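What you see is the complex with one protein chain gone and the rest in place.
Each chain carries a letter (A and B) given by its place in the written order, and its residues are counted from 1.
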Amino acid sequence: MKNSMKFLIMVLVLLAIPIVILAQTEEPKEKVITINAQQFSYTPGTVEVNRGDRVTIRLISTDVHHGLYIDGYEVSTDARPGQDGSLTFVANNTGKFVMRCSVTCGPFHPYMIGYLKVKPDYRLFGSIWLAVGIFISSILLVIRRQKP
Amino acid sequence: MEKKQIMEIIAGILVLLATVGTIGAALLYDEHLWGGTRTIELTAQAPERGNWNMQEIHLVRGEPVRIKIRNIDTVSHGFAIPELGISLNGTGEIKPGNVAVIEFTPEKAGNFLFTCTTWCSTQHMQMTGRIIISEK
Partner (left out) sequence: MTEKILGLFPVDWRFELTSLPYVRKIIKSRWMPFLPIVLNLSVFTIILMAGFVGGVSAGNYNFGIMFVWIVWWLLLMMVMVPFFSRIWCMICPLPAFGEWLQRLGFMKVRNKLFGLNKKWPKSLKNMWLVNFLFLGTTYTTGFLTTRPIATFILLMSIIIGSIVLMVVFEKRNFCKYIGCPVGGFLGLYSNMAVTEIRAKNPQICKDHKHKDCVIGNEKGHACPWMIMPFDIGRNTYCGMCLECFKTCPYDNMAINLRPPATDLLVDKNRGLDEAWKAFIMLGIAIFFFLIMQGNMGFLKDWANAKTTEGYLTFVVLHSIFNLLLIPGVFFVFVYASHTFGSKEIPLKKLFTNFSYTLVPMGLIAWIAFSFGILFPNSSYVLHVISDPFAWGWDLFGTAHFPWTPFLTGVMPYFQIGTLLFGLVLSLDIGFKISKQTFQKRDEAVRGFIPIAAFLTVVTIFLIWLFTG
């Protein structure tokens, strides 16, 4: 049993290494991003920034009144054709945050979604690491029980 | 009557109440809510999807009226009668599936424009109609 525990710990540590490497942080910058809103998506569909960046989003609507609400950060703005919206925030929380339209803009309004990704995505790396850990543990557990 | 028959009748009444009764209660409640003043039901849709259900609203000077504006569209609309200084409270917008109610008594006769006040489509400027107020 001790051997398999050692094995598990070793694998988990080894797995953590690429995660730590991937999770390199970058210097915070000022970022200004223009997002176009149209029925029923945003262009670009994904916005990627780094942790600590001061992000300003300029929202442009090309057809009807749209909004933009960011999960987690809980900030929002809206735009009509010819009347842009804007919001600014510091991306202190990492991970993927859903950007949702906050103004009913047509039948598919609830499905009008974009993604804000604040790197590094510790949460994603951590969950994958956990999932792999569960996998390896389960294998070790069933092998271990074989030897009475 | 046997107990079983009574149970059956009560069961039947409950089913009727649940179905027809619910519909009836809804209709009765709605009538009760809007009773009294003359109520005009105006539905709002963007011009390309039907526009207002009424292009002309006929009122009588001095008669109190209630205009119930139902937004049955999938985008927000607004409502105003600029020449009479009538507009919606708050944001001036009626969200989809929502209803705004305006109550007033027309004071002067004439032919006035009513219009949507929220950018709702590329044809928004065509979302208008006329209020025609006549003498008694």
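Heads up, the rule we're going with is that a residue touches a chain if its C-beta (ideal position, glycine included) is under 8 Å from a C-beta of that chain, and two chains touch if they have at least 3 such contacts.
This one's a predicted model, so the numbers in the text were calculated from it and none came from an experiment.
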Neighbouring shown chains of the undisplayed chain, as defined at the top: A, B
Residue in contact with the excluded chain [from B:28, B:101 or B:125]: B:101
Chain not shown: contacting residue from A:9, A:90 or A:134: A:134
Positions on subunit B contacted by the hidden chain, ascending: 4, 7-8, 11-12, 14-15, 17-19, 21-23, 26, 29-30, 33-34, 68, 70-74, 95-99, 101
Contact footprint on subunit A, counting only the chain that is left out: 38, 40-43, 45-46, 69, 71-74, 93, 95-98, 100, 102, 104, 107-115, 121, 123-124, 127-128, 130-132, 134-135, 138-139, 142-143, 146
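Everything that follows uses one rule, which is that only the chains that are shown with their structure count from here on.
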Geometric centre distance via CA averages, subunit B-subunit A, whole Å: 43
Residues of subunit A touching subunit B in the complex: 63-65, 80-81, 103-107, 109
Residues of subunit B defined as touching subunit A within the complex: 74-76, 95-96, 118-122
